[in-house]
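As you look at this complex, bear in mind that one protein chain is not there, while each of the others sits in place.
Note that the chains take the letters A and B in the order they are written out, and that residue 1 is the start of every chain.
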Amino acid sequence: MKNLKKLLALLVTGLMLIAAAGCGDSAGSGSASKAASGSGSGGKQITMGFSQIGAESEWRTANTESIKQAAKDAGINLQFSDAQQKQENQIKAIRSFIAQGVDVIAFVPIVETGWDTVLKEAKDAKIPVIVVDRDVKLNDDSLYVAKIGTDSVAEGKKVFNWIDEYMAKQNKQPRSGNQYNVVILEGTVGSSVAIGREAGFKDAMAAAQDGSKYNILASQTGEFTRQKGQEVMESFLKSDRDKIDILFAQNDDMALGAIQAIEAAGLKPGKDITIISIDGVKGMFQAMIEGKSNCTVECNPLQGPLLMETAKKVLNGESVDKLVYVDEGIFPADVAEKTLPERKY
Amino acid sequence: MEKLKQFTSSSLFLPIVALAVLLIFNAVFVDGFLHIQLTEDGRLYGRLIDILNRSSSLVILSLGMTFVIATSGIDISVGAVVAISAAVVCTFIGGRGDGIPEHPMVLAMLAAVGAGVVCGIWNGLLVAKFKIQAVVATLILMTAGRGIAQLMTEGQIITVYYKPFSYISGTIPGNILPTTIFIAAAMVLLVVFLMKKTSIGLFVQSVGINPTASRFSGINVTLVIFLVYAFSGLCAGVSGLIESSLIRAADANNAGLNMEMDAILAVALGGTLLSGGKFYIGGSVIGAITIQTLTTTMYALGVSADQLPVVKAIAVIAICLIQSKRCQEIFDKWKARHMQPDNPEEKAVNKA
Partner (left out) sequence: MANVLLEMRQIDKIFPGVRALSKVDFTLRAGEIHSLMGENGAGKSTLVKVLTGVYGRDGGTILLDGKETTPRTTKEAQECGISTVYQEVNLCSNLTVAENIFIGRQPKKHGFIDWTTMNKRAAELLQRLSVRIDVTKTLDHYPVAVQQMIAIARAVDVSARILILDEPTSSLDEQETQKLFTIIRQLKKQGMGIIFISHFLDQVYELCDRITVLRNGKLIGAYDVDKLPKFELIAKMVGKSLSDVQDFEKREEKSQPSEEMFLEASHIGCTGSLVDMDVAIHKGEVIGFAGLLGSGRTETAELLFGIHEITHGAITVNGKKMHIKEPMAAMKQKIAFCPEDRKSSGIIEDLSVRENIILAMQAKDGMFRHIPYKEQVKITDDCIKLLNIKVSSREQLIRNLSGGNQQKVIIARWLATQPELLILDEPTRGIDVGTKSEIQKMAITLAKKRGMCVIFISSEMDEMVRTCTKLIVLRDRRKVAELENEDISSENVMRAIAGGEG
């Protein structure tokens, strides 16, 4: 019954959504969290305008929650705006932040380009801008004060290093020939994350002493989705069912799809084929507990505290690095069960 | 000879040729393409099975799309409806890690298909009753549908751990073929049955060719158009079940993404004109399988990710060219020259 009510509520919201879309007004003002407990940085309370791209995945939801929570903890007044996957909404939101005269603006850019004008406006209004999570391409890098995010090249490197160590420790032998055969499920073609993760992996492989023990057998895009991850893995298995030793999926979802394809082919994921992926979503931990995957390298969405810290530093006139990376951990299967309850996303 | 001639002039000939060319290409260039083996747990395993398995949901979508296009309409919302259906079935069963369903799976499946039908009815009302142009009317659900699915799943990917859920797309123990193939076959049979035992086919064609004359002949044009969209919704609902079961999850962002375009392409490849009128169910089915074969081919050949769209586009263009009017004329001329009944070689082949 509960679900039925939920459905009904959804339907109503859905209709409202349609109506709203019809009116052409979707400059999401969002829910401004007024809760600003405590004194924070002493005298004047800091106000931050933050534009999130929308709710696309569990990961993004965790990202949003982290920022909201961190703002509350730091006593910063957060003006939150949801762009519903549209750049124009983000630009509108940033303009309204400028008009409101917030102290600092932070945003997760939905695309890399097209920000010069609006960021120039912010700079003219002497409001510092912090770019969160994703990259931007600007003609003038002084338009923002700092970028906070994840380091996809480092993630790729961690993946290779973990595999290398794991293979040596487990004393695993190649299933055929004398090299470990690796297949890669790439992310969306051309996305900065996919490029970074692949480069990091290959760099680490080239730099490693025993890099020659590894052979990249096939690499194909799985577009960061389960469907495609599964379909592409299915195809890999048809060609080289008995050769593949290692699967590197550039995100967890593709790995989860691929696990099903491996099972369908009559192999044991995590045993016959060693699987490592990036992100660290809950579903992956579940799979690791079941022994179907070996490791996930975290891509940390909990960027809130670092963002707030950086913002305060900037406003206090302290110098900050242009690039600030969040901490990212490695979670192999043996710690999965212990870690799962602590996972926030 | 007569039979061969009859076949070459049938509406299915060109779609079949296009598929055959693709399959032959694969058989030559992809190792083990035709290889099918029986796994230890008694399932057939091989690329051809994969193609059938993966094309099922597109086959089902293109069934509904064929009728819609035959009435000179179009339904671009099916991809989003697939996402809604996937979201409904997964929220009903629930993402509990211990694999216990929150509601019985049958109920969840019925709810998902039902949600598809409701979406179809919505489209049908807009197009048939309120006379909104089909593209515009279905565009509403195309854009809003994914949002609705997102709301249902609360922006998460709901993973279903309930084992029987995977049987929809996988293999029920004891069967040698994936269930999807049976579902698709059942849908095709349903349509064939409707075509043979009812007059829906005649009415749909009639409405697509000349709605005024159809109305003057007593056909309830509004009802026919309405039903066609409702059926397309049903197909999308079933398709959503398969899509979600394949990954055992509801991915509101990606489930059924761009499938409406593939379905339209499948119908077009099958020989049905986008302007409506005569339609070819068999052609659409073959068209859908052709599209999936093409995707599988690309993966099998290891075309690198950044070249994939280009190579695929070239292949689609080639297939469309094979089926174009001009090509048909050239082929007819060739046939006239080379397939004379007094050609001894042909006769010999035919006898053998």
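We take it that a contact is a pair of C-beta atoms (placed from the backbone, for glycine too) under 8 Å apart; a residue touches a chain by one contact, two chains touch by 3 or more.
Computed from a predicted model, the values in this text were never measured in an experiment.
Colleague: Which of the visible chains would the unseen chain be in contact with across the whole complex?
Modeller: Per the touch rule above, the missing chain touches B.
Colleague: Among B:S206, B:Q292 or B:Q323, single out the residue that touches the unshown chain.
Modeller: Final answer for the missing-chain contact: B:S206.
Colleague: Using the touch definition up top, pick the residue from B:Q150, B:S214 or B:T297 that touches the left-out chain.
Modeller: Residue touching the chain left out of view: B:S214.
Colleague: Out of B:T198, B:Q307 or B:Q328, which residue would touch the omitted chain in the full complex?
Modeller: With B:T198, B:Q307 or B:Q328 as choices, the missing chain is touched by B:T198.
Colleague: Identify the residues of chain B touching the omitted chain, counting contacts across the whole complex.
Modeller: Residues of chain B in contact with the hidden chain: 196-200, 202-203, 205-206, 209-210, 212-220, 277-278.
Here is the rule we use: only the chains that are shown with their structure count from here on.
Colleague: In their complex, what parts of chain B are in touch with chain A?
Modeller: 30-32, 39-41, 45-47, 50, 54, 88, 91-92, 97, 102-103, 140, 143-144, 147-148, 150-152, 154-157, 159, 161, 166, 170, 243, 246-249, 251, 253-255, 257, 295-296, 299-300, 302, 304-306, 308
Colleague: Residue numbers of chain A touching chain B in their complex, please.
Modeller: Spelled out, the residues of chain A in touch with chain B are 3, 6-7, 10-11, 13-14, 17-18, 21, 55-58, 60-61, 186, 189-190, 218-221, 223, 225-228, 230-232, 234-236, 238-239, 253, 256-257, 260, 264-266, 281, 283, 286.
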